[in-house]
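Below: one structure, written as structure tokens.
With one protein chain held back, the other chains of the complex are shown just where they sit.
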Amino acid sequence: MGTKRISFKTNFILTTVFVIGVGFLLLAASHSVGDYWVRIITLMAIYSIMAISYTLVNGVTGIFSLGHAGFIAVGAYTAALLTLPIQQKTMSFFIAPLIWPLNSIQMGFFPATIIAGLVAAFAAFLVGYPSLRVTGDYFAIATLAFAEIIRIVIQNSYSITNGSLGLKGIPPYTNIWWAWGWLLVTIIVIGSLKFSSYGRALRAMSEDTVAAGAMGINVFKHQLMSFVVSGFFAGIGGALYAHWLTTIDPRPTSLGIMLTFFVLIMIVIGGLGSISGAVLGAIFFAFAAQWLRIVESPMNFFGITIPGIPGMSMLIFATVFILIMLFWRRGIMGKDELSWQYIYDHFAKKAGDQD
Amino acid sequence: MKKALLLISIALLMVSVMFGAESVKIGVAFPMTGGIAAFGQMTLNGVKVAQSLYPTVLGKKIELIVADNRSDKTEAANVVSRLIDYNHVVAIIGEIASSHSLAGGSIAEKKHVPMLSPASTNPLVTQGKHYVFRACFIDPFQGHVAAVFAHNYLKAKTAVVFTDVVQDYSVGLANFFIKDFTAMGGKVYREFYQSGDQDFSAQLTDALGKHPDVIYVPGYYPEIALMARQARQLGYTGPFLAGDGAEAPELVKIGGDAVNGVYYTSHFNADAPFTKIGKEFVAKYKEMYKESPSALAALGFDAYLLLRNAIQRANSTNPEKIAEALRNTKHFEGATGYITIDKYGNTIKSAVVNVVKNGKFTYVTTINP
Amino acid sequence: MSHLAQNLINGTLLGGLYALIAIGYTMVYGILRLINFAHGDILMWGVYFALYMVIALSMPWWLGFIVGIVLAGLLGFSVEKVAYRPLRNAPRISALITAIGISFFLESLAVVVFGGIPKSFNIYPKFFNKIVIFNHLRIQMLTFFILGVTFVLLFGVLWLLYRTKTGTAMRAIATDIPTTSLMGANVDNIISLTFIIGSMLAATSGIMWAMRYPQVQPYMGFVPGLKAFIAAVIGGIGSVPGAVVGGFILGMTEILVVGFFPNLAGYRDVFAYVILIVLLMFRPTGIFTVYSEQKV
Partner (left out) sequence: MIKINNKKDERKDVLRLENLTIKFGGLTAVDSFNGYLKEGELIGLIGPNGAGKTTIFNMITGIYAPTYGTVTFNGIDITGMKPYVITHLGIARTFQNIRLFSDMTVLENVLVAEHSWLQNYKARKILHKHEPEKFPRPHWKPWFWSAVLKTPDYLKMERHMKDYAYELLKAVDLDKFAHLKASALPYGPQRKLEIARALATRPYLLLLDEPAAGMNPQETQELAEFVQDVRKKFSVTILLIEHDMKFVMKICERIYVLDYGKIIAHGVPEEIQNNKRVIEAYLGDESYV
């Protein structure tokens, strides 16, 4: 049982080296793999932010929300409305003009992102405050209903969101550095939260709310806090997404329940409750969505053409999803984190097995 | 063994390089799966007909690279990026749905590669863009055509307009119809629904209380078919008027007898093509697919030809030059009529009005811009 | 006046369809405490089964419908057996996530097997489209058929639950699984039976849905499923009569709101969700209280 504990100093140095290493990798990638893959790599970071913020609620805190897409949508719309050039706004809003003061505001990407996060966090507070009074699957349904309400309101508010016409011409600010930079911030903040006294309280609640209450934890307040923090980063993710795609609309397939399902797939693959798992799940999802094009397009094996099967990639994702839930419920990481300690323990165990 | 493999791979590489040198790559970004896969499939059929009729340009073979956007907006942007960056296409025929064209268009714009949408009718798609074009007319024009038709042909005084609040397409058409129809002295009442709705009895009960001369439903065929059925059940016998979203064989399949008397504005009618090339297209299409082409197929056909024509006039496969040539398209003879592209990338061309008669799409009239 | 009456008839019709789906939801929830997200998708598969029985195997329409309904029952049975049974003792959240996964899977599979393009469902006799004019009200024959079937099935289910041994066992399991199994009832069989009945009811509703709105597509089950769940919550989840009442309340509300405030049509779904949320906040047990959840 001689597992050594890695000291804080070693940990810090290794992590710094790792972050710088990833930075160099990204730098190299942005110059060599071409714009298409750079876009996908950027998308990976955006998905990761959405997944981490989702896993904070669904995994770490153990309350099952189905309303994540609602907060992403709030963040996306807020940021987009703040950065859209005024001229573009007047052109886009041809059904009903944009209301004051949004019609005369244009600001930089960074403040817009922060405001998007704050507005999404506020939305999360408004949704969480009533919803958290119910538990379990009722909570899931209540948040799903709230997310749909958010989407429908966006769809019908022509003078604020341009309704079903959506927004276009959003400046393409999101690049690999913004996305991965925000991902780093997200990991640091939510990681720091998870491994603080508050994080312990959240994890305790996820196991047993009654026992946690008996240990003096204000369950409602902590759940709400986790929900609001999650909402903030979902909003950031939404803002990055809007400026990555440059156009957003309130269709169910773009910022609706489908998006929540996708993020759910990511965190189930990665392991509910693990930040590093969420990142791995998101990277896997973004990559596999491209890679699975192979099964959908016709294949040519030495002159024999196998017709592609449309819709196959989603079926594969769904199958993987169910198989994980049935046979491998911890996913890649379970609730653990990919820390140096984890890696060390892993290898120490391997070495031990060989002895 | 290893050597043999190496040799084969080198040979393959050389073949592909040679082949690459001989061909002009054009990307096709359509939804082939997901919610609007049917549209992608129809349009692609038209593109393929065009390719089989005119397979070369500037003495080189035209190679189509089809990429599926899965009816998903994120993927719509990804495939355009993929086509430009990974497949090195010189131009893109693409994106059917307007929201997808908006997502893909911004990538094409950034990369200075011309993108020609066959069927995105939302005015925002080309707005402010230099490299995004379309082969179809835009929503305001279609709304205008419908208003003119309702007023002059149907002699309607009162219209009820059903808007699909979820579809920008429907909102656009409805608004421009209302603007023009009231300007002509008509009276308009509004009702609302959304895609995926299946029960319109509440709105219809309300609408029929207004005794309309025409019901304008600029939506998509599933809802139009259901609405027509329910309206007939509620006793409405008058005409319906719709946009090109009504045009699909399923309209008749779902709607049955109830959709007889549904007029719709469209780009094309296979029974009455009024250009020479249109006739050629219909013949070839029937030969290849054993059925009549849809308007989307005709638009796909025209998109391919417009692009080929632009490459010929540019006498180059340089994307910048192709875009420049596209912008100068004047009175080009396509299957859907004579097409002129204005400086905004939009087309100026005539619209047709068809009607469902005994379960068949029948030509009624042509309305010029 | 006739405007109101017409809307009331339309509302009853929609409500009846919701009610049939909600019964399946409420029965499964009552027994397993599981929101069976896949319920709406089983409905969709039932409709496709019926369609293909009639089109591909050229069965008469009524036989096709019955076979479709039976096959949907089998599908519900297999879903429970393959996906839910192994998770019966797992945390409830895992079961819920799996249910979402199953829903996603059944939809994706339908896209691959049947294609994503809506298919028309014109396989029933024209007789149902006939219209009876009654004092300015126009009522489709289908309306009588749907209402008739709904009420017959509803009373059938109530009879099964309250007048048969199996039904007693079902209600017993709903309160306490371990005790019931001690008392000699085969819990697995009874849970399977619940899924079969629920799925068959959903398929019946789905087929009637397709008769009224004659098109079939892979995502057709999602919205009715969600609405039916809301109906079940309104009525008090776990209560079969509650589900029926909830279904009628919801159907009626939706039709009346759109009928009298046409401008709010865009917000129609919001009403259902707001009803749901308000109810969850203030009376989570619904109209017919069946179970209280406190257990420490």
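Read from first to last, the chains carry the letters A, B and C; within each, the first residue is number 1.
The rule we apply is simple: a residue touches a chain if its C-beta (ideal position, glycine included) is under 8 Å from a C-beta of that chain, and two chains touch if they have at least 3 such contacts.
All values reported here derive from a predicted model rather than from experimental measurement.
Touching the hidden chain in the complete assembly: which of A:150, A:217 or A:325 does that?
Missing-chain contact among the listed residues: A:217.
For the chain that's not shown, point to the residue among A:121, A:225 or A:265 touching it.
A:225
Using the document's contact rule, name the residues of subunit A that touch the chain not shown here.
189, 192-193, 196-198, 200-201, 203-204, 207-208, 210-219, 225, 335
Methods note: only the chains that are shown with their structure count from here on.
Identify the chains adjacent to both subunit A and subunit B in the sense defined at the top.
Both subunit A and subunit B are touched by C, going by the contact rule given at the top.
In angstrom, rounded to a whole number, how far apart do the mean CA points of subunit B and subunit C lie?
38
Whole-Å distance, subunit A centre to subunit C centre, using C-alpha means?
Once rounded, the distance between the two centres reads 33 Å.
Would you please write down the residue numbers of subunit C that are in contact with two or more other chains?
Subunit C, residues with two or more chain partners: 111, 115-116, 266.
For subunit B, which residues are shared contacts with two or more other chains?
Residue numbers touching two or more other chains: 33-35, 37, 71, 165.
If we count contacts the way the header does, which residues on subunit C are in touch with subunit B in the complex?
Residues 3, 6-7, 10, 14, 111, 115-122, 129, 131, 138, 140, 209, 212-215, 219, 223, 254-260, 262-263, 265-266, 268 of subunit C touch subunit B in their complex.
Write out the stretch or stretches of subunit A touching subunit B in their complex.
Contacts found on subunit A: 34-37, 39-40, 43, 88, 91-92, 94-95, 155-156, 163-166, 168-169, 172, 244-247, 249, 251, 253-254, 289-290, 293, 296-297, 310-311, 313-314.
Mind pulling up the subunit B residues that touch subunit C in the complex?
Listed in rising order, the residues are 33-35, 37-38, 71, 165, 190-194, 196, 198-199, 201-203, 205-206, 209, 222, 225-226, 229, 233-235, 250, 253-254, 256.
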